[in-house]
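Got a structure here, written out as structure tokens. Questions coming.
Missing here: one protein chain of the complex. Every other protein chain is in place.
Just so it is clear, A, B, C and D label the chains in written order, and each chain counts residues from 1 on its own.
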Amino acid sequence: MANIDMITQAPTPSRWVGRLLIWSLLILFAIWFLLPAYVVVGTSLKDLEEIRGGSLLALPHELNFSAWKFAWSEACIGVQCTGLKPYFWNSVSMALPSVFLSTLLGAMTGYALTKWKFKGANIVFALILFGCFVPFQVVILPMAQTLGLIGITNTVYGLILVHTVYGLAFTTLFFRNYYVTIPDELVKAATIDGAGFFTIFIRIILPLSPPIIVVSVIWQFTQIWNDFLFGASFTTGGAQPIMVAMNNLVNTTTGVKQYNVDMAAALITAAPTLLVYIIAGRYFVRGLTAGSVKG
Amino acid sequence: MASLTIKNAVKRYGTVEVLKDVSIDLQDGEFLVLLGASGCGKSTLLNMIAGLESVTGGEIMIGDRVINDVHPKDRDIAMVFQSYALYPNMTVAKNIAFGLEMRGIQKAERQKAVEGVAEMLQISHLLDRKPAQLSGGQRQRVAMGRALVRRPEVFLFDEPLSNLDAKLRLEMRTEIKRLHKELSATMVYVTHDQIEALTLADRIAILKDGSVQQLASPTEIYNKPANIFVAGLVGSPPMNFIPATLVEKDGITHARLSLNKDTDNDVIDLSLANNDADITEYGGKEVVLGLRPEMITYVNGADVNGQQTILSNVDVVEPTGADTLCFLKWGKHDVMARVSSAIDVGSGDQLAFSIDMSRASLFDPQTEERI
Amino acid sequence: MASLTIKNAVKRYGTVEVLKDVSIDLQDGEFLVLLGASGCGKSTLLNMIAGLESVTGGEIMIGDRVINDVHPKDRDIAMVFQSYALYPNMTVAKNIAFGLEMRGIQKAERQKAVEGVAEMLQISHLLDRKPAQLSGGQRQRVAMGRALVRRPEVFLFDEPLSNLDAKLRLEMRTEIKRLHKELSATMVYVTHDQIEALTLADRIAILKDGSVQQLASPTEIYNKPANIFVAGLVGSPPMNFIPATLVEKDGITHARLSLNKDTDNDVIDLSLANNDADITEYGGKEVVLGLRPEMITYVNGADVNGQQTILSNVDVVEPTGADTLCFLKWGKHDVMARVSSAIDVGSGDQLAFSIDMSRASLFDPQTEERI
Amino acid sequence: MARSHGGIARKLERWIPQLVVSPGFLAIVVFVYGFIFWTGYISTTKSKMLPNYTFIGLRPYERLFQMDRWEVAFNNLFVFGFVFIVVAIAIGCLLAILLDQKIRAEGAIRTVYLYPMAISFIITGTAWKWIMNPSLGLESVIRSWGWESFSFGWTVSQDLAVYALVMAAVWQSAGFVMALFLSALRSVDQDIIKAASLDGASPAKIYLRIILPSMRPVFMSAVVILSHLAIKSFDLVVALTGGGPGYSSTLPANFMYEMTFRRNEIGVGAASAMIMLATVAAIMVPYLYSELRGQKNG
Partner (left out) sequence: EPTAEVLHYWTSGGEAKALKALQKTFKDRGGKWVDAPVAGGGGDAQAAVLRSRVLAGDPPAAVQIKGPNIKEWAEAGALGDLSAVAKAQNWDGVLPQAIKDIVKYDGKYVAVPVNVHRVDWIWANPKVLAKVGAKVPTTWAEFNETADKLKAAGIVPLAHGGQPWQDATVFETVVLGIGGIDFYRKALVELDEEALGSDTMVKVFDQMRKMRGYVDPDFPGRDWNLATGMVMRGEAAMQIMGDWAKGEFAAAGKKPGVDYICASTPSDGGYLLNSDSFAMFNVKGDDKAKGQALLAELILSEDFQETFNLYKGSVPARTGVKRDNFDSCALKSMDDMEAAAKSNKLLGSVAHEIAQAGAIRGAFTDVATAHFNSDMSSEEATKKLVEAIKLAQ
């Protein structure tokens, strides 16, 4: 810890001023970060009357969860009035395999690139890395054509493929940077012990990877769960992920807006990723250090 | 059964030649130490023997089998790394057993083997711990155990002690020596600590920039270094190198040291009568005289064994416990001498130090080779 | 002007007492080495002197000013760290000048000071480099330069050489010694390398678990260790400790070593005639006899100075260059002896080793204190 | 012990690393570089509503650069990217330093700073739009508290709309930068801090002169991650300003999308995508080169 505190000796008045300043800054920023959350939550608890009438930043008069219930199980999305419920599971069944696949593939690729350095490994890595920077809007059309060619258009497999491929750049980056810090001697020792490529990966490297697996999983889960573009472009109807359903619920061109339902829907949609960050956030920070910060 | 032969081994990374024509021949059960400065290619050579690096040129043989292209696991070799490279996720027992498991040995047998090794290394009580819960010395032992358990024909050690503190180092050194005796396996040991090299080796190979400078027994390396590099590398405090001219005096060749920068008159002549260097070609020529500090000493009053003496000004005195290092001024030359700490020498004293010229080394100043 | 006084200093972290009542008094210009095992509180004490840790109890004074609550920068102290702690983002010149800059010294003056120090340390050609571009020894010099440039009254060194290799260590040690002479500043130097301690110190303070075991000159520490801990810590290879009983024989007190586990008959008696230990209270009692390896030696045939001899079986021989270590068997006791490498001793030999009992230490087996 | 090491299996074993890398690598080659190539080709065709493979040279690029909207979008990318990266790093850094001062509730505060990273902007965009709307949000609230001259009309100003995007983007990613820096701060060598305070540097000076300058690698990581976010910012614009007022706050990603899907100008859209990618490459390739170079040497 870059802790300078210990040096200052006695608790002097100037120190108290310093602490006060630190705390007020911290709190100020906390308010800034929480403001949108407050608006979203607050609005979801109001009824439409209140929203039309009052300030958006005012506290709700009473806690009214009906919008939540409505968004979850009653709202019409297109012609189906099932709420977000069914789409939630679509997202889960798309996100889990994609997260798993991209993480596994990233781990293997990162492992092969660092611990079995072959000619051109660095170039391969650099080429993969550039994949991080391709805006997804660019790839929609060729992707659609390709999915059509493979014959998995408009299926969950298509989405899994897409997310796995475009997640791969990041997961490879994470795992590679992490594996660079694992001493090569481990692999050498295991080689002499008679273990091969996969045995070393499974028995030695993977058990050392939890910190970076956490990072990769959280990152990928967030990205995939929050994806709208691919979900909207490559699936239709009942197979759509929740993010698309949420959009369909919230967006209207010439219809009347129900802000409380919109906000409740947004919150329901964001709940899993939020939960992941709140629960595993600490490991995320820790793993991130291990993985992507060198020196 | 397990002699190790390295024949004209060459290793290139791209265009950089890291090892140049290295040839070493090891008897079964011999203990070879590779000694050399950082980056001279010690680890590379070891890795080539282990099969972890490909061989660019030449041959590596165990017994009379060429193993250049044999997979590491089939070479019957074990290796201990500087960082120990213990598998952090496995217990000590698993660490040791891993190599056996990979070779398809049954569980019961594995367990027996592990227990045996653990007992030998006195780590039986640690078998259930993870490496992170061990001290440096204990980790070292586990690493050793992992190598031992397979009873390989050849052991390789890559600076296995350099992470330990002095005391532990001493202990572990003794232990390795004991193991070598017990197992009588062929061992190749990399270090850049010369005390380790001298105490452990049957033979030492001194490497510099990828080529072998000298391959000989510790005593020979210490007493008859093949060139200035070897002489300077081995021995602490290091050998004194003093330019001298060989002159004939009374029919005996003397090494003449000139003491004064400006004139050639102020000289000391040291007889080379008892020295066995072959100096026939060097009469009147310049040489480098190599004197180890312990060859320059002071023993209360009397000459030791009729050795020659030089009256020397003691500049600085450094007690190091058992011995005291004296920094002497011989005219323009700074020379280090070693005196028993039982003898009282003070800074500023002027004393007659005796020189053991019989053990002195002479080097050619151009080629830097031993004469 | 810059004496340093530590009076009953205590440091607690929570309930753990890391330093217990440490008192040390340093003259102006004295060189004190703090020696002790890892974790004994050396760094903590140094940090307290520097003001980087608060003082739980007691007083720290420079001259006659109590500095317990003075900010580090106002203590007129410089410190050199084990890791050098160079600022990685600044050039060497900036690193050295930073302290001056913070004190508001003008640029021109700063530059002059930096150049002066750089010259003294022979790093003038490195001034524009970043620390990452330097070798270990060069970094060490820069760290030293940073301390020197401010010409403080007290220098603190926290294991400044432990990251260097043996050769460089020797060089830097000499340099520190030279600097101390030149500057005649008060210096406190932490190490756990005893050679460093012995060669550098005017006085050594030996710490164990946060309390001072002995505070004395290197010679005294080496020759008259205050207790078994100190005796074992200082000296390499370490002192031999042999249980003995004091017996009267021919009017002279002898230390009697029993050689056999089972019977008390098989004994050696070593006369303590020349030993100056005060053994009046220990007649007939058990003691621990402390013999350093160099006190047990073998010089071709003849006794040295009429010393006593013991016929010993040589078990293992370890040549270490200048000397050879011999592991002897005295009955049930394992003893290490040191012989000049000029003398040929082989494993399995049976030779009469001479013992220098005049320098032997005796310890109380209960208190472990020196008798 | 010597086992027969038959040819094929042995050779195969030697190629395992390459084999393992190849699925991922091939996927990237096809789905990234293949698609870039495809887009590159389309950008020289007369594709309108659907891809059309008739080559017409650089005509789409000419048209692209004649469009005011593109000029605005392209400039915005630089303004937005630059300001966003600088501000996010500055705030992230400040937060990290603040949190590094032995703060009691650090875990909770850290979560508060980090959570925006978890949420898609599609979700928080509306909230920000309201908050930044002068008559609905913060401005009216603060004015109602009596501070009549308070003004926060960024989203409704032609010149400030881009900065509204910056603010929201910073809101989303500052916590992430904070996490990066915090973990780096935690691994700074204690001795350096001690040395600096012995040298007489105040805590502020220690951070500014010693610690922060020595964290170059973290700055680089942060820049890479933030520029990736900047380039991919799309939802942000849609949700917050809709590109307005006018089209003063559109970004290239929005431009490309609008052209390709709304205006039936796939050729021009592809051309804009190629320019975007070239910009990214111009920044990233030298960086990657030096990064990977550096690793080889040490």
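Note that a residue touches a chain if its C-beta (ideal position, glycine included) is under 8 Å from a C-beta of that chain, and two chains touch if they have at least 3 such contacts.
These figures come from a predicted structure and were not determined experimentally.
Q: So one chain is hidden, and I want to know which residue out of D:S173, D:S248 or D:S272 touches that hidden chain in the complete assembly.
A: Spelled out, the listed residue whose C-beta touches the missing chain is D:S248.
Q: Which of A:S44, A:T103 or A:T153 touches the chain that is not shown?
A: A:T153
Q: What residue numbers in chain D mark contact with the hidden partner chain?
A: 48-51, 63, 66-69, 122, 129, 133-136, 153, 155-158, 161, 238, 240-248, 257-265
Q: List every residue of chain A that touches the chain not included in the displayed model.
A: Counting over the whole complex, chain A touches the hidden chain at residues 52, 75-81, 140-141, 143-145, 147-148, 153-154, 228-229, 232-234, 236-238, 244, 247-258.
Criterion: only the chains that are shown with their structure count from here on.
Q: Taking contacts as defined above, which has more of them, A-D or A-B?
A: If we tally the contacting C-beta pairs, A-D comes out ahead.
Q: If you average the CA atoms of chain C and of chain D, how many Å lie between those two points?
A: Inter-chain centre distance comes to 56 Å.
Q: Where does chain B touch two or more other chains at once, residue-wise?
A: Not one residue of chain B touches more than one other chain, so the list is empty.
Q: Enumerate the residues of chain D that touch no fewer than two other chains.
A: Touching at least two other chains: 13, 194, 197, 216.
Q: Which of the residues in chain D end up touching chain C in this complex?
A: Within the complex, chain D touches chain C at residues 189, 191-192, 194-201, 205, 209-210, 213-214, 216.
Q: Which of the residues in chain C end up touching chain B in this complex?
A: 38, 165-167, 170, 174, 177, 192-195, 198-199, 218-219, 222, 234-238, 292-294, 316, 318-323, 325, 338, 340-342, 356, 359
Q: Where on chain D does chain A make contact in their complex?
A: My answer: residues 13, 16-18, 20-21, 23-25, 27-36, 38-39, 51, 91, 94-95, 98-103, 107, 109-120, 122-124, 126-128, 130-131, 136-138, 140-141, 144, 171, 175, 179-180, 182-188, 190, 193-194, 197, 203, 206-207, 211, 216-218, 221, 224-225, 227-228, 231-232, 234-235, 253, 256-257, 260, 266, 273, 276-277, 280-281, 284, 288-289, 292, 295-296.
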